[in-house]
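Input: one structure, supplied below.
Only a single protein chain was left out; the remaining protein chains are all shown in position.
Naming follows writing order (A and B), and every chain is counted from residue 1.
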Amino acid sequence: MRQFNMTKAIIQFILFFITLAVLIPLLNILALSLTEPARVNELSGLGVLPKGFSLINYEIIMSNPLIIKSIFNSVFITIVGTCLNLFLTAITAYVLARTEFVGKRIVLVVLIAIMVFEPSMITEYLLMKDLHLLNSYAAVILYKAINVYYLFILMRFFQEVPNSILEAAKIDGAGHFRIFTKIMLPLSKPALATLALFYGVYHWNEYFRATIYLSDPNKWPLQVVLRQFVVTQDNTTLLQGVEGMTPELLATLDFGSLQSATIVVAVIPMLLLYPLILKYFTKGTMVGGVKE
Amino acid sequence: MKKFSWLLLVVLLAVFLVACSGKTEEEAVEPEVTEDGKTVITIAYKDDGPSNEASVKYFDALEAALKEYRDLDVEFNIVEIAQGDYAEKLNLLLYSGEIPDIIYFQGSDEQIAAQGLLEDLTPYIEGSEYLKDILYEHNVTRLENYPYLLWVKPINHKVPVVRTDFLGQLSTSESLLTDPTPENYKAFFQEMVDKGLSDYGVTVAGDIAELDFIFNMAFGVTSTWLDDGNGGYVYKKVSDAEKEKLAFYADLYAAGLLDNQYLTKQWDVKEDDFYNNKAGVIVGTNGKVIDLYNSRTVAVNGESAELTVLPSAKGVSSGYAATSVTKEPRGLAISSQSPNKNIAFEILDFLASPEGMKLDLIGYEGEQYNIENGEIVLTDKFYAEWFSRFWEPQAVKLDTPLSSKTPLLSPPGQASTDAVVDTYVADNDFTIPEEYISQWDAMENLYKEYAADIITGKISIDEFDTFVKEWYAAGGEDITKLANETVK
Partner (left out) sequence: MRMKSRLKRIRKDWILYVMLLPGMLYFVIFHIIPIINMKLAFQDYRIIGENVWVGMKHFQQLFSSPAFKDVLMNTVIISTMKIIFIFPIPILVSLLVNELRFGPFRKYVQSVSYLPHFLSWVVIAGIWITLLDPVDGGVNAIRNFFQLPSLDYMTSKEHIRWVLVYSEMWRSAGWDSILYLAAILKINPSLYEAARIDGASTLQQMRYITIPALMSTVVTLFILNLGFFMSAGFDQVFNLMNDSVLSVIDILDTYVYRIGILNGQYSYATAASLFKGAIGLVLILGTHFLSKRLTGKGVW
C-alpha cells in the first residue's frame, strides 16, 4: 500500500510544468508546418493545433530531388561517425582513467589544452586540404573524432567502476585489453548510450563543416539540403529546385510555415531513436557484478 | 566480446571506406586546358554551382555563344559554394590558395586586393570593344578609385513603394505625391492606419537604414560628410540634421506609424508584413527587387495592388541617397594569378556585346522569350525566374527590338530604377583606414544604440548631444580631422 507522497506529487507537478514549457513552442512549430498557408496568420504563438490542414509544405520538401539522398547521407555520417567516436573515446578513456603509465599527466594536460584552444577555420581547412580529404565524408567525420569534453566524462564514469572488480580480473590473469572489452564496456552501458546519443545528435545536426568540406551536392547531408531551401527564400531557387512549381503556386506559399516544416523534417529521425536510447536508461543494467 | 568485435569490424570497414572515398573522389587539380584544347575558366559566383541545373544550363549556353560569336573554346568550371555562407566559404577558398579565374565578391575583397591578387582592370577596359561604352557614371569614378571590381549595373538604392489601390483611397495621397514633405508622409501613414488599410505605416528590418532612403535628404543629411558651416566637415550621424531626423522618427514610432517591432524584425518577416498589409509602405531595392515585391503583392492581393513608387521626402533637399563612389561594394574580379586573364576579360567584354547581352538579359528563345512579328516578347517564365548575372546597362542594344508590351522590368520596377537614376548624386565618403577599423566599429555601434533608444522612446532626443560628445571622444575627433584633410 503506497502512501500518498506529497514530495513526489510536487515533483511530478513541477516536471509536468517544465515539459509544457518545452512542448508548447515545439508543437506550435509543428502546427505551423501543417497549417493551410492562407490561414497562417490565424495561428498564435501559443497555438498547438493547425488552422486547417495542409501537407503542401512537406510535399514541396520531399519533391526536392536531393532530399532522399541527403537523408541517407546523414544516416551514413551519423552511424559511421558515432561508431568511430565510441570506439576511440572508450578505448582512450579506459587507458587514461584506469591505468597508470609514464607520461600520463602530460597527456591529460595536453588534452585540456586541445579542448580549450580553437584554431581558426583556415588552419583546419588547410589541414584537410593537405590530407586530400576535401569533398569527402572523412573530413566531416574526423574533424571531431574524439570530443575531449565527452572523453573526460567517460573517464569519470570509468573511474566509478568499483576497483574490486578490476582487481579480481587482474588476479584471474586478464590483460588490459580483456579487462576493457569484457568488464569495462559491459558495465558502462548507460554511459556509452549517453555518449552515443550525444555524438549521434552532433553528427546529425552537422551543418557548417558539411557545407565547407562537401562540394558534391550528392554528398550533402539533410541539414544542408534543408537550409538551402529556405535560406534565401528566393523565388528563383524554389521555382527551379522543385518540380511542378509555378509562380501561382509560389504566391500561395507561406515561407514561415515552409521553414517550420524543414525543422520538423530535420528533427523527426532523431526522435525515432528515442525508444532505443531510453532502453538503456532503465534500472537493472548496472546491478550485479560483484558481491561486496 | 562478440558484440565488441562486430563494432570493431564495422568501424574499421567504415574508416576504410571513408578514407578511400576521400582520395578517389577528391577533385583533381583542374587542368588549364581540357583534352580537346578548351581553356578552363574557373568562376566563383554566389548562387551558382554545378548542382544548380539553371547554372549549368546558363554557362553551357554561354560557352556555346562564345564559340559562335568569338570563336573562343572555353569550358566553365563553376565552384560549388553552398548557399548562405558565400562570404565565409569564398574566404576559405581564397585564403587556402585556390583562386578562381573570375570571382564574384560581395565584400571582403579589399584584403585580397591588398595582397595583389586581383587584376587591375583599367588597361583591359580601355582596350575593350564594348565594355567601356556601357559603363555608368558611378562605375567610372569607382573604377578610378579602385580598379579591381567591375559591376555595370544601375545604382542600388532603396525606394518606398505602396499599393496603388491604397493610394486611390487616401485623401492625403495627392499632397504626398506632389509635395512629399516629411509632415505629409506622416499624414499619409496616419490616414492609412486610421482607414484600417494597414496596421502601421511603414516597417523596416532591424535598423533605420531603409527609412533613411526616404527621409535623409529632406532633413539635410545629404552626404556622409556635411558642411559644418565653418569651412570644415562634420560626420552626418552627429550633425544637427541627424538630430532633427531622429526626432521625426521617434515621433513616427510613438504614433505607431513606424512598426514598433522593427528592431527585431527579420527581413523575411518584414516582406511578409507588407504582403499581409500589416505594413502599408515597404522599402526595397530598385529594379528586380521591386519587381519581385510587385509580382508577389499582385499575386496575393490582386491586380489593383500593383505598386507605385513613392518619391523621396522633400525638405532641405531631396533624393533617395548619395551614391558612394569609393569603390564598387560588390562585383566581378579577375585573379592576378590566373593564366587566362585575357580570355577571362574577353568573356566579360563579350557579355557587353549585343549577342552576349541578349543571352544574359533575356535568356533562351522559346523559354524566356519568343520572337513575334520581328519583336521580342518576354514570357511569364522570364518575369518569374530570370535574372541577369552580368551587365545591365542603361541603354540596352539588342539585335531585335524588345516589344513594348513586355518591358524588361515591370512598370514599378522600371519606375524605381528611373527614380534612382534621376536623383543620382555622388557621395563624399572615403574608405576608413585599417588602423581605425575597430574604433569605427565602436563608433557606429554607439550611434546604432543611441538611435534605437531615441526612436523607441527609451531616452529623450536631448540625449543626442550626449551621444555626439561620446562619439567624438571615442575616435570621432581623429576621423573628423582625417576627413577634413581627405574630403574635397
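Brief remarks on what is shown
Note that in this section contacts are C-beta pairs under 8 Å (C-beta built on N, C-alpha and C of every residue); 3 or more make two chains touch, one makes a residue touch a chain.
Small disclaimer: the values here were computed from a predicted structure and weren't measured.
Within the complete assembly, A:Ile18 is the residue of A:Ile18, A:Leu49, A:Ile68 or A:Leu276 that touches the hidden chain. Residues of chain A that touch the chain left out of the display are 5, 7-8, 11-12, 14-16, 18-19, 21-26, 28-29, 44-46, 87-89, 91-92, 94-97, 99, 101-102, 107-124, 126-127, 131, 142-143, 145-146, 149, 152-153, 155-157, 159-160, 175-177, 180, 190-191, 193-194, 197, 201, 205, 207, 263, 266-267, 270-271, 274, 278, 281-283, 285-287.
Think of the hidden chain as still there; on chain B it touches residues 87-88, 91, 94-95, 97, 99, 107-108, 110-112, 115-117, 206-207, 260-261, 263-264, 266, 337, 437-439, 441-442, 445, 448-449, 451-453, 456, 458, 474-475.
We adopt the following convention: only the chains that are shown with their structure count from here on.
Annotation: 37 Å between the Cα-based centres of chain A and chain B.
Of all the residues in chain A, the ones that touch chain B in their complex are 41, 66, 79-80, 83-84, 86-87, 121-122, 125-126, 129, 131-139, 141, 181-182, 185, 208, 211-212, 215-217, 220, 224, 227-228, 231-237, 239-240, 247-248, 250-252, 254-256.
Taken together, the chain B residues at the contact with chain A in this complex read 1, 4, 7-8, 10-11, 14-15, 17-19, 21-23, 25-27, 47, 49-54, 79-80, 82-85, 88-89, 91-92, 95-96, 268-269, 272, 276, 292, 295-296, 299-300, 380, 384-385, 387.
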